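With one protein chain held back, the other chains of the complex are shown just where they sit.
Let's turn to chain A:
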């Protein structure tokens, strides 16, 4: 038993089908998947088994003369014929050249007692049939066949099927609807024997052959090969034999049959999942979409708002640290509504609110993920689209929490006090002090110039007083100016801090979204791409 040499096409297509089955699991229609798996198994089995033999099955309705034809071809009375319908219930096999057929017949599940060999009877002129395994199938259309799928099974397994038709039944729906219309593309491995031709006159036969040819063409058999036969008179048996022996001689029927089966399956898969533009669908999530996702997630966390809040809080607090103290002190004299409501502690709490951590809002996270999935799956087959969605959502539950945790780590403690705030504050208080000193000087100089101790007589110097006054005012102005300046410094710093913060948050959000959303989606996209590539390879 040698392994068949297949033309590169078949092997490649079978492996493409393997891929389709593998990648299509859960995506492709279950029935198609099963059939594809079945076909792969069958192809694998058949290709492993004897390539020297060609399995030819005689199929047809009850009473069409399959067994008679079988006997006529084999030249022996192997299969019982009869007038009762249905006659044959078990498949009979006749082998020309018995060597190596055992496993093949086992595979076909032909019972031992129904196997016959023409090896010994080979002799006369049957040389060209060497390698033929002829099967006489049970019918497929009687009431018995309703419960018995043997014929159906073997019709699917045989390399070459000879449909035995007869003048009465050649147009039966049971043959045509169930089998023949499925045969498009199987021309090379299907032969129609119009049996019982002895019942017709020559003219009738000619008319009938034409009618049958038309019928078959209408059903998609492009080049029907119809052989009129008669098991009774022996007419046409030789032609049928030669058609069979040609197929047997080529040793290609098995491959042709598999190719035809493959083509049929491929057509059906393509129907259910048309290739269309599928291959132009993205196989990865492009930069723009990643950015879009990261932005949407940042919004879900409220990154810009967090930045705003940080700025506001800094500004508010810096006011307390580095603002020009006088206005602040004056402000305290204004009545505090909280105080009047006896909610003093609320004020403190409000101030503390600013220290709470950031968190992600799960509904927005879900919407962001959905939007990404919608975006990348545009134009895909429904099944794949929902697969992409499923992949995108694979971490949906964990995502908000992970974002929250991750970002909380970078969120700045809003109550931090930078060192330069302290310096500024010291400077402010120096100015405050200077102002007080200036005032004191003025007071002394103006009101009690005479009582100045001699050591401090300068204080009493009236000449200096205007200057002192000027300076005091200047200090006040300087303080106010420096208050404004430090506010600006603080804001500048806060802006810089915010920028850093937002950058960091975005980076983290992007990182999280990549691992938890983008990667699963890309895996699915890759699978999608691979599936359709395999499908394209399958259709060759």
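As a convention for this text, a contact is a pair of C-beta atoms (placed from the backbone, for glycine too) under 8 Å apart; a residue touches a chain by one contact, two chains touch by 3 or more; residues count from 1.
Here, contacts and distances are computed from a predicted model.
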Per UniProt, the name of the complex member that is left out, chosen from "50S ribosome-binding GTPase", "Carboxypeptidase regulatory-like domain-containing protein", "ATP synthase subunit b" or "Na+/H+ antiporter subunit A": "50S ribosome-binding GTPase"
Omitted-chain contact residue, chosen from A:169, A:252 or A:487: A:169
Touching the absent chain when the full complex is considered, from A:52, A:182, A:295 or A:364: A:364
Chain not shown: contacting residue from A:38, A:204 or A:499: A:204
Listed residues A:104, A:300 or A:391, member touching the removed chain: A:300
Residues of chain A in contact with the chain not shown: 61-64, 82-86, 141-146, 166-174, 176-177, 200, 204, 207-208, 211, 215, 219, 299-306, 308-309, 312-313, 315-316, 334-335, 337-338, 340-343, 346-347, 349-351, 353-354, 356, 358-364, 366-367, 370, 374, 382, 386, 400, 404, 414
